[in-house]
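The structure under discussion appears below in the form of structure tokens.
All protein chains of the complex are present and in place, except for one that has been dropped.
== subunit A ==
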Amino acid sequence: MVKLLCALGLVCLLSLLAGRYPSAGFTAPSTFIHDRLARNLLLSLRLPRLIAALLLGLALGAGGTVFQMLFSNPLVEPGFLGVSQGAAFGAAAAIVLGGTAAWLIQISAACFAFVGLGASYLLARHFRFGGWTLRLVLAGITVSALFSAGVGILKYTADPMSQLPEITFWLLGGLWSVGWKEVLSVLPVVLLAALLLFAHRWRLNLLSMDDRTAFSFGIAPVRERLILLAAATAATAAVISISGMISWVGLIVPHMARKLFSANSRWSLPGAMMLGACFTIVCDTLARTLLAGEIPLGVLTSFIGACFFIILLTKKSTKRGR
């Protein structure tokens, strides 16, 4: 864990130094003292973007672990329960109906992420099939499909010259438009939610059991699950409202954390937070430095994440159920 913390520090440092000014590659630290433009670049562009990438990875890593534990299913991620598709619909609706103002897109995306969660919850209460967890999962799939259809309609009706590219870029995901304003707007929510989840990290093990068993441990599983789900969703909604859709981080990072540390969420949750932060910082640094033009972050996380997942699941040492 300490090694990972050191690695995160190193990744942050290298990310701050990496860029294409004054030339492609790593900037010498002394340049920031002598070159005013480089210093401005560091403080106004690279630093807020680094913090955004850190928060993004931390929230998605934590959210993924929490969702996987609460649903006792290692194949779910924060996109579950209509959260991601809700955010995508919110962003697309804001672009088509309200214009391309960044604040409007963010608020709409975050609001609809919660609408997705709320709709999934209400629908699950009315389903007359299976246990609570299964009903919630089925409701999440249904709500995601509805929002996905909505995004399709919005894309179909969007102005192909201005609105459609904007929606497409948002769906691809990236941090190119993130500055201090955006970072500060999501920082309190992400930090509070992350603290709450971190404080409950051992309790997640109890909640990974089925409801009846968890109840027998002297806890109120339904209430506790809802509180932790709301915290994980709040963190996820906040970060994707400024980054757009970033796939695979919430799925792959918890797997890596369990493999590196333990299935026990006392260790795997903080591990997933730090690993997620490392992963998104590395991906975002590559996204902005690899080519002269920016590669969408969501494309890069999906590509690297999927490759890593293949390796993880085909390696002989992969333990059953971990």
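To be clear about the criterion, contacts are C-beta pairs under 8 Å (C-beta built on N, C-alpha and C of every residue); 3 or more make two chains touch, one makes a residue touch a chain; residues count from 1.
In the analysis below, contacts and distances are computed from a predicted model.
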Per UniProt record, name of the chain withheld from view ["Methylenetetrahydrofolate reductase", "HEAT repeat domain-containing protein", "ABC transporter related protein" or "Proteasome accessory factor C"]: "ABC transporter related protein"
Residue among A:Val66, A:Ala110, A:Ala158 or A:Leu206 that touches the chain left out of view: A:Leu206
From A:Asn73, A:Thr168 or A:Thr289, residue that would touch the chain that is not displayed: A:Asn73
Contact partner of the left-out chain, one of A:Phe26, A:Trp103, A:Phe217 or A:Phe303: A:Phe217
Positions on subunit A where the hidden chain makes contact: 68-69, 72-74, 199-200, 202-203, 205-206, 208-210, 212-213, 215-220, 258, 262-264, 266, 319-322
